[in-house]
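A single protein chain has been omitted from the complex, and every remaining protein chain is retained in its original position.
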Amino acid sequence: MSAELRIQELGLELPPSVPPGGIYKPLVITGNVGYLSGHGPYLGDDKYITGRVGENLTLAEGQKAARQVGLALLRTMKDQLGDLNRVSRIVKSLALVNSTDDFCEQPQVINGFSELMRDVFGEDRGIGARSAIATNALPGNIAVEIELIIELNE
Amino acid sequence: MSAELRIQELGLELPPSVPPGGIYKPLVITGNVGYLSGHGPYLGDDKYITGRVGENLTLAEGQKAARQVGLALLRTMKDQLGDLNRVSRIVKSLALVNSTDDFCEQPQVINGFSELMRDVFGEDRGIGARSAIATNALPGNIAVEIELIIELNE
Partner (left out) sequence: MSAELRIQELGLELPPSVPPGGIYKPLVITGNVGYLSGHGPYLGDDKYITGRVGENLTLAEGQKAARQVGLALLRTMKDQLGDLNRVSRIVKSLALVNSTDDFCEQPQVINGFSELMRDVFGEDRGIGARSAIATNALPGNIAVEIELIIELNE
């Protein structure tokens, strides 16, 4: 299955390239493992989905933000690798949800990201290991931040 | 030293297999490195040790929760690898403690996990790199969540 074809079949629209938010690279490769920097729910035009789940964002809005982070990660992979078919596997994500102290459904929020990866890369290669946790604040008050480890075809 | 024998010698009781909490795999392997998803202090029967350290859990209770996360991780390793002796080294853990804003003894809490790994895999192979930090909330209000990187025999 081709991830590039799947994106077309699903009619996914990737956001523009994410502007750098500090002194880091979007993707660093060592051996055949790629490390993607923490990404936010980028919409284009320097706009992100912002807010805290449990306060001014609902669970459903958090899921949509997590999915948008996934689209931004796909954009970066495409920009940096040229072709998404170079990705052989989603290995591991660390996913942070901007949460109130009493919001405890981070896994449900992050499923918005994980479903997208599964739909694009397939059940086997697209579902990775994962940690979904809360944080009390995120850069620019974005709703979700996810960093990702991927395996590349040699 | 055999990790399987050590578990018997120490009389450790591993919890049942941890039910999936979202769209992710418990363990993903790339090369000879295994990534274990964030695990909680699973007790069986869909029950976890819950609460926030500094609020309704003491340091000692937090340590016990961290140890229980370790037992759950051992269960997942055993389920996924068949034999714990396939683990050649504990590489790195990222350990999150559900903490009040003024609780600052995360390393002492997480020692409950690290002591278990040392006892099962030995001083050399069982002690990894580690980060112990706070978070303001965790899924289902669990007390501790730990993700783990392991090295496997080739």
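Each chain gets a letter, A and B, in the order it is written, and its residues are counted from 1.
Keep in mind that, in the parts below, contacts are C-beta pairs under 8 Å (C-beta built on N, C-alpha and C of every residue); 3 or more make two chains touch, one makes a residue touch a chain.
A quick note: this is a predicted structure, and the numbers were derived from the prediction, not measured.
K.L.:
Can you say which of B:L12, B:I29 or B:V91 touches the chain missing from this structure?
P.N.:
Of all options in B:L12, B:I29 or B:V91, contact with the hidden chain holds for B:V91.
K.L.:
Of the residues A:L96, A:I110 or A:I127, I need the one that contacts the missing chain.
P.N.:
Final answer for the missing-chain contact: A:L96.
K.L.:
Take the complete complex as the reference. Which residues in chain B touch the chain that isn't displayed?
P.N.:
So the residues of chain B touching the missing chain come out as 31-33, 89-94, 99-108, 110-111, 114-115, 118, 127-136, 149, 151.
K.L.:
What residue numbers in chain A mark contact with the hidden partner chain?
P.N.:
Listed in rising order, the touching residues are 21-28, 30-31, 35-38, 94, 96, 135-141, 145, 147.
One rule holds for everything that comes next: only the chains that are shown with their structure count from here on.
K.L.:
How many Å are there between the centre of chain A and the centre of chain B, using C-alpha atoms for each centre?
P.N.:
Roughly 25 Å separates the two chain centres.
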